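First the structure, then my questions, so here it is.
A single protein chain has been omitted; all remaining protein chains appear in their positions.
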Amino acid sequence: MKNHAIKILVALSFFSVAPVFASQGERPNILMIVTDDHGYADVGYHGLDDDVKTPALDALANEGVIFTSGYVAHPFCGPSRTALLTGRYPHKIGAQFNLPVDGSTVGIDTSETFISKALQQAGYHTGAIGKWHLGEESPYQPNNRGFDEFFGFLGGGHKYFPEQYRPQYERAKAMGITRFNDYITPLVRNDKEVQEKEYLTDAFTREAVDFIDRAGNEEAQPFFLYLAYNAPHVPLEAKEEDLALFSHIKDKKRRTYLAMVYAVDRGVKRIVQTLKDSGQFDNTLIVFVSDNGGKLKWGAKNAPLREGKGSAREGGHRVPMFFHWPKGLKEARHYDAPVSTLDFYPTFLALADAKTPAGKLLDGKNVFPHILDNTSARPGESLFVLRHRRGFHDVSVRRDQWKAVRTTTTDGWKLYNVAQDRAETKDLSDQYPHILADMVKDAGHWAWSNQPPKWFHIHKEGDEWRDANMPRFGEAFQLQ
Amino acid sequence: MKNHAIKILVALSFFSVAPVFASQGERPNILMIVTDDHGYADVGYHGLDDDVKTPALDALANEGVIFTSGYVAHPFCGPSRTALLTGRYPHKIGAQFNLPVDGSTVGIDTSETFISKALQQAGYHTGAIGKWHLGEESPYQPNNRGFDEFFGFLGGGHKYFPEQYRPQYERAKAMGITRFNDYITPLVRNDKEVQEKEYLTDAFTREAVDFIDRAGNEEAQPFFLYLAYNAPHVPLEAKEEDLALFSHIKDKKRRTYLAMVYAVDRGVKRIVQTLKDSGQFDNTLIVFVSDNGGKLKWGAKNAPLREGKGSAREGGHRVPMFFHWPKGLKEARHYDAPVSTLDFYPTFLALADAKTPAGKLLDGKNVFPHILDNTSARPGESLFVLRHRRGFHDVSVRRDQWKAVRTTTTDGWKLYNVAQDRAETKDLSDQYPHILADMVKDAGHWAWSNQPPKWFHIHKEGDEWRDANMPRFGEAFQLQ
Partner (left out) sequence: MKNHAIKILVALSFFSVAPVFASQGERPNILMIVTDDHGYADVGYHGLDDDVKTPALDALANEGVIFTSGYVAHPFCGPSRTALLTGRYPHKIGAQFNLPVDGSTVGIDTSETFISKALQQAGYHTGAIGKWHLGEESPYQPNNRGFDEFFGFLGGGHKYFPEQYRPQYERAKAMGITRFNDYITPLVRNDKEVQEKEYLTDAFTREAVDFIDRAGNEEAQPFFLYLAYNAPHVPLEAKEEDLALFSHIKDKKRRTYLAMVYAVDRGVKRIVQTLKDSGQFDNTLIVFVSDNGGKLKWGAKNAPLREGKGSAREGGHRVPMFFHWPKGLKEARHYDAPVSTLDFYPTFLALADAKTPAGKLLDGKNVFPHILDNTSARPGESLFVLRHRRGFHDVSVRRDQWKAVRTTTTDGWKLYNVAQDRAETKDLSDQYPHILADMVKDAGHWAWSNQPPKWFHIHKEGDEWRDANMPRFGEAFQLQ
C-alpha cells in the first residue's frame, strides 16, 4: 500500500523553512508568472536555441533555482491551470478537458479552494492578471476564487491588438449576437468591461507593474500575484518593434513567436525593476512556468524533448520552470529531481505559514525543504500524465529517473531513463521489466479515483467519449 | 459572456414592489392553482374555442394580468412541477424525466429548497392539496418540503371516483400485493390514509375552501396554498351533472374533458367566494397555470398553437397562465413578454419579503416589477425547453420575439417570430441566420451544465438512454 494519492489535512513540515523567515512580517511575496504554450527550448537560459531572446528571464533563472525536470500536470491549458491553482490532478475533480468553447456555464468546482483563497485567508493581498480559463460565470470568476483584484479575460484565449478585435466585437453585437467568440470580447477589470488600448502583453505588464507598485506601499501585507500572460499562444500577433529584432529568421511563425516571447521578457524586465524600485525584490519569490509544452506547428521548439503541446512525451509536459528568491534561495543552481506544478500549492502554503484549507486534498508536496537540501521530494513515487483521446489514452509516469509512457504511436508501453535520456530515444523496457510493470500498476491504481469528465471542450467530444465506452482503463493499463 | 444561467444569492430588487405593501402584515397570500394537461385553447378567456366553459377563471383572468406568452419549463408533468417548486430547470438537478412509475424510492434532491420551504421560513402558513409527483418516500413528501399541510396523492395520477378505485385497491391488497398502481392508492392527509368519498376534483376544492377558511382566522399570518388539481388529466372521468352541460359535443373525449375542466372552474368559483367571505380576496395573489400543454388525443385543444403535451412546439409548453391580485395588480391587462414558471420562485420571494435560501441557485427572475412596468424581464436572454427522446432531443429556445426550434420532424433548426406568428408557420431561418445561430449557441452552452438524469420513468427508458450513448448534445446543437 502507498499513501501518495490522497492526503487529508497534509501536515506541513517547516523544519527547513523555519530559518528562512523569522516572523510573519517577513513572509515572502509570491509572484507567479505563467506563459502559454511556451516551449522548453524557448527560454535563453536553457541554451537550446540561439535565436531565443529572453535576457530578463535568463538573469532571474541564472540567479535562482532552475528546475530541469519541471512538469505540469496536463499537457494542455485548462487542466494544467486547474492543477496550478487547486493543487489537484484535474482528473480527480472532473476537469481533465478544457472548458466548453466560447463561453461556458461550467467551471472548476467551487468546493475546490484555490491557492489564492488560501493565501487571501492567510492575509495576502491577491491579484490575477491575464488569462483565466477556469470558468466564466460568477461563482467561477477570479474575484470569487480568492483574488482581490482581476484584470484580463475569462475565456481560453484572446487576440492581441485592440484596434483589430474591438471592431469585430462591435460588428457582432450590432447583429444581435449575444454569444461572442472569446478571442474578441472586451477585457474586464473585476466584473467591469474596460476599453483596453494597448497590445495585450503590454497591458498585462502595465497592470502587474501597477499592482506591485501599490503593494510596495503596504509593507505589512505580502502579495500573491498570478500573472498569466496568454503569449505566446496563438493568434501569432507581434508588435513591429519586437519583430524587428528577429528579422533574420525566415520562418514567419517562428519569427512572430519569438517576438511574442520577447514581449513577455520586456515585461518581466519592467516588473523586476518595479520590484527593485519598491524594495520588494529580495523577499519576492518569483515563480516562472509555462502551462504546457510549445506547439510545434505554431512556431515553438521543445527539442531535444520529443513532441509538444498535448503530448505525453516530455515535450508536452516538461516545461521551463524556475524559482527566484534572493532572501530564501541564496544559492543559484539547477535542481534535477522531478517537480510538479502540483507542488506549488503546498509549497506556497508552507512559505506563507498558511493552513491547508479544511478538508482540502492535495496531490503535490511542499518541495521547498528538498530544494534547499537538493534531495528528491518523492523518491519511489510517481507523477502522472493522462490524456484522454478518442477511444484510448496517452499516459506518462515519471518516477525517479524513470519515465514509462504509452501513446497511440508507441506500440505498447516504453521505459526511458529520462535523467540521462530526456529525448526518450532508448527504450529500456526489456531491461527493467519489473520497474516498468510496477510503474504501470501505479498508474492504473492512480486512475481508479479519477472522476469522469464534468465537461468536454465541444459537445462532439463528449459524444465520442460515450460512443467509445470510455474511459476503458483496462486497455490503457495493460502491459501487453 | 452572459450571466443568466447561474445566479448565486440572487439580489432581489423591490424598487417597484415596495409601494405595494408597506408592512409585513400586508404581505399577500399566494394561491397557486395548477391544472394538469390543460390546453392553451381550453380556457374561455383565451377566446379560442366556444365550447369551453370556465366562467370563474375568465372573471379572474379578465380582472388580472393574462400572460399570453407564459411558459412552463418542460412539456410534461414531473419536470414541469419540479421547476414550479424549485425554481430550477429540471435538467440542472437531474430531474428531467418523470419519476419511476407506480411508487418510486427516489425524489427531487433534498438539497433543493422548495419555494414552500422558503415561504414557510418567512412566516407563511403553507399547504399543498392534490397531486404531488415529486417523490413518495418520507424525505420527499410535502410535509418535509415546507408544507405544513398536505391532502392528496403522492403519485403521478389518480382515478376520480372512490366507488371505482377503492374496490380495485382492496382486491389487490387481498391478493398479498404491496406495490399498488398509483391511480388507485388511497388519498392521504399528511402521512395518514383517508377514506375519501367525493369526486376527486370536488374533494380538492373542499380541502382548499377549508384551508382558506381557516387561514382567514389567522390575520397575522399570510398563506401559501399550492392547489394542484389532477384534472383534466386522464383517466377521463366526469360527473354526470358536469357532462350534462356539454351534451351537444359529439366527441366523447372532448365532452368529458371539458366537463372535467368545468369541475375545476366550479371549484375556483367556490374558492373565490371563500376568499371574499373571509375578507382575503383583495390581498391574495391568485396564480393560475397549467403544468404543460393539452394532450390532443385525450380531448384537449391548444390551437392555434402547434402540437401539445410533450412537444417543443408552442402547444407543448406555452400554457394558460394569469395573475390576479386586486391590491397589487390594479390594472387588468395582457402581458406579452415571455414569462416562465421558473420566475414564480423569485417573484414570490420578493412579494413575501423573504430571503433567497442560502446557496440556492435560481434560473428565473423576479418578474413583478416588469409586470407593473410592462417591460420584458429578459431582453436578449433565452428560455429553453429540452426534451430527451430516444437517441435525439427536441429543443426550443425562446428569446424576445424569436423562437428557435428543432425536433425529429422539423428537418433541422427553424426560426419563428412567435410574437407575430404563434402558430409557427413561417420559418425565418434563412432571413435571420445570425439570430438563429446565436440562439442555438446559447442553448448549446446552457446544456453544458445539465446534469445526467437521476432516474427514468421506466427502466427501459434508462436502458435506451445508455444504448443510444446519450445525451449526444453534439448533434442536437449543430446547425447542419
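In order of appearance the chains are A and B, and numbering begins at 1 in each one.
Heads up, the rule we're going with is that a residue touches a chain if its C-beta (ideal position, glycine included) is under 8 Å from a C-beta of that chain, and two chains touch if they have at least 3 such contacts.
It should be emphasised that the depicted structure is a prediction, and the values quoted were computed from it without experimental measurement.
Visitor: Tell me which of B:112, B:136 or B:343 is the one touching the absent chain.
Guide: Reading the full complex, the residue touching the unseen chain is B:136.
Visitor: Pick out which of B:216, B:326 or B:462 touches the chain that's been left out of the picture.
Guide: The single option touching the absent chain is B:462.
Visitor: Which one, B:64, B:79 or B:100, makes contact with the chain that was left out?
Guide: Residue touching the absent chain, from the options given: B:100.
Visitor: Just name the one of B:56, B:154 or B:362 that touches the chain not displayed here.
Guide: Answering carefully, the residue with contact to the hidden chain is B:154.
Visitor: In the whole complex, what residues of chain B lie against the chain that is missing from view?
Guide: For chain B, the residues touching the absent chain are 100, 102-106, 136-139, 154-155, 175-180, 185, 455, 458-463, 466-467.
Visitor: Touching the missing chain, which residues of chain A?
Guide: 1-3, 5-8, 380-381, 434-435, 438, 441-442, 444-449, 469-477
Here is the rule we use: only the chains that are shown with their structure count from here on.
Visitor: Taking each chain's centre as its mean C-alpha position, how far apart are chain A and chain B in Å?
Guide: About 48 Å, centre to centre.
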